[in-house]
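One structure, as structure tokens, below. Some questions next.
All protein chains but one are shown in place.
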Amino acid sequence: MMKKITVKVNDKSVVVPEGVTVAAAVYMAGETAFRKSVSGQLRSPVCGMGICYECRVQIDNQPHQLACRQLCREGMEIRTL
Amino acid sequence: MTRIVVVGAGPAGIAAACRAAESGAMVTLLDGEPYPGGGIWRHSIDYSVPRPVRNSKEAKNMREKTKISNGARKAKRWFNRLDKVGVSLRTSETVVDITGRSVQVQREQGELDSIAFDKLILATGAHELFLPFPGWTLPNVMGVGGAQALLKAGMPVNPASPRGGVKRLRVVVGGSGPLLFAVAASLAKAGAKIVCVAEQTSGMQLAKFALGILRYQPAKMVQGMGYMLQYFPAPYWPNTWVKEARGDSQVREVVLTNGKRQWIEPADLVACAYGLVPSVELAALAGCKQENGRLVVDNLQRTSIEGFFAAGEITGIGGTDLAITEGEIAGLAAAGKAKETADYTDYTEKEKKQKLKSVKSVVNKLIARRERQQKFARLLNQSFALKPHLKQLPADDTIVCRCEDVTFGELKNQADQRSAKLYTRCGMGPCQGRVCSSALQYLLDWEPNKVRPPLFPTKIGAFISNTESLKRKAKK
Partner (left out) sequence: MLGHRVTENYDVVIVGGGIVGAACAAELSGARLRILVIDAGRVGCGTTGASMGHIVVMDDSEALLNLTAFSRELWLRLAKDSASACEYLPCGTLWVAADAEEMDVVYQKAKNYEEHDIAVEVLDHKSLYQYEPNLAQGLAGGLRVVGDCVIYPPNCAALLLQGIEVRENCNVCQISDNLVSLENGSEIRAEFIVNAAGAAAPKLTAELPVEPRKGHLVITARYPGFCQHQIVELGYLKSVQKMEKESVAFNIQPRPSGQYLIGSSREFAGWDDSINRNLVNRMLTRACDYMPALKEMFAIRTWFGYRPAPMLSCPPPRLASGDAGAGESKNGGDKLPIIGNWPKVKGLYIAAGHEGLGITTSLGTARLLAAEILGQPPPIDPAPYRPSRLFRENK
């Protein structure tokens, strides 16, 4: 059995398998928009590999974190938009 | 002992690291991703450990706990080989700068560390070419490799529906290249409903490509057929491309066209990219010579800078097998095992002959293999060459620079990338033009801007901690 961990996405608790990325957790929480662009458009990941910077979210109050490059940790607080 | 740093733990980097370490070098293998393997192998072996690995033993322990997927036999062989030779594997460590004979890496926590080397092997791979089309900035429009990577990292394609049950996402795969096949198959396997695959190249080119595969890499053909059967009966349309994506808070439908007519297909997710471009930023910062966006290397994978080698897609797009072969050659050469005749001057004639025979036979075999694989690479690039009409994809109000929201209309009258940057902010954002300048190189023939450190956004505190740690080291 794969270990599960709990993270929060926009205050909502989500249980995810250990080893998945923050981006996956955001999708699992039912969100499709990760950030707002400088002119206010909704955006979501494009490259999945740390190139495009479209997957930026706030993690534990730190802005500009790449969701596709970080793995979920127990208790992580993730904020989109 | 020769200290070799390999940047990029994809197939090329892994092969290079193995060969170099087996030849007795002290090898450090770096990758910015949490898991090794590069775009293709990263999750083919299902790691289940929630933190970056610090050495290959840890990686091995992880893998033993999990099962190996079918398509990953080659990956498994190389990972096993990597375990055996004792390479220092460091993941979640992104190289952000290079000075003289050391690279600066940023860890996930935002610290910098300097790693000194005698020889450097650049295996930084490639990223996708995204061409802007109306609506491409909508949520759930992503790359082809991008969709693959996100899927492997845990993105659900059949999420639980709020009304109960599951909702299979309807996916349109578009763009160009053999990756479209593979990704459509894995998305289908994960539970998505593939609406169609829209490939820009013509049916004729595809047929030529299929024949070529039969000739150069019959095994690949089998793999391809496998994919076909897996997600059959999704339509695969050559000479077709995504003209527009439409939606509100996310994509809902796409407009497809074959140049003569256009039609609409529903889509909850669009995976669209037009092949790959070599990721040469680090090499450019180091000052290695490039040509047509690729790194220039010689017969032994040596770049224009003494002691710097390059292997894999960074030298041109050619697929996994070519990357591995190049990696092997680079690894041997960097470890001093692929010396040319001239390098054996201090040996007697007899010793020299013997040496050359044993070493050369390995290297020569690899070089011969590389030549064969390069033929396949050429076929690949010819078959999926982009049609000129794709230059018409963006409309005036289509955003090209996604970081700074600069539209095509603002850009098309600028003189070059540099004035575009200063006058429109195009390329000034955190991706530093990695997405838009590749597109603009294709759309407007612009040369990309100069690469400056840091290669990726870096915490200011990290620069400082690095200075302090260097000072401490100097004191000792």
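Each chain carries a letter (A and B) given by its place in the written order, and its residues are counted from 1.
Everything that follows uses one rule, which is that a residue touches a chain if its C-beta (ideal position, glycine included) is under 8 Å from a C-beta of that chain, and two chains touch if they have at least 3 such contacts.
Keep in mind it's a predicted model, so treat the numbers as computed, not measured.
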Touching the absent chain when the full complex is considered, from B:G293, B:G336 or B:P457: B:P457
Hidden partner chain, touching residue among B:P238, B:G293 or B:P430: B:P430
Contact partner of the left-out chain, one of B:T99, B:S249 or B:N364: B:T99
Missing-chain contacts mapped onto chain A: 38, 62-64
Residues of chain B (touch criterion as defined above) contacting the omitted chain: 97, 99, 110, 415-416, 418-419, 422-423, 425, 428-430, 432, 452-454, 457-461, 463-464, 466-467
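Convention: only the chains that are shown with their structure count from here on.
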Separation of chain A from chain B, taking each centre as the mean of its C-alpha atoms, in whole Å: 22
Interface residues, chain B side, partner chain A - complex: 32-34, 39, 47-52, 92, 94, 108, 127-128, 130, 137-143, 145-150, 153-156, 159, 162, 249-250, 279, 399, 402-405, 429-431, 434-435, 456-457
Chain A residues touching chain B - in the complex, by the definition given at the top: 2-3, 5, 16-21, 23-25, 27-28, 30, 32-34, 37-39, 41-54, 56, 64, 68-73
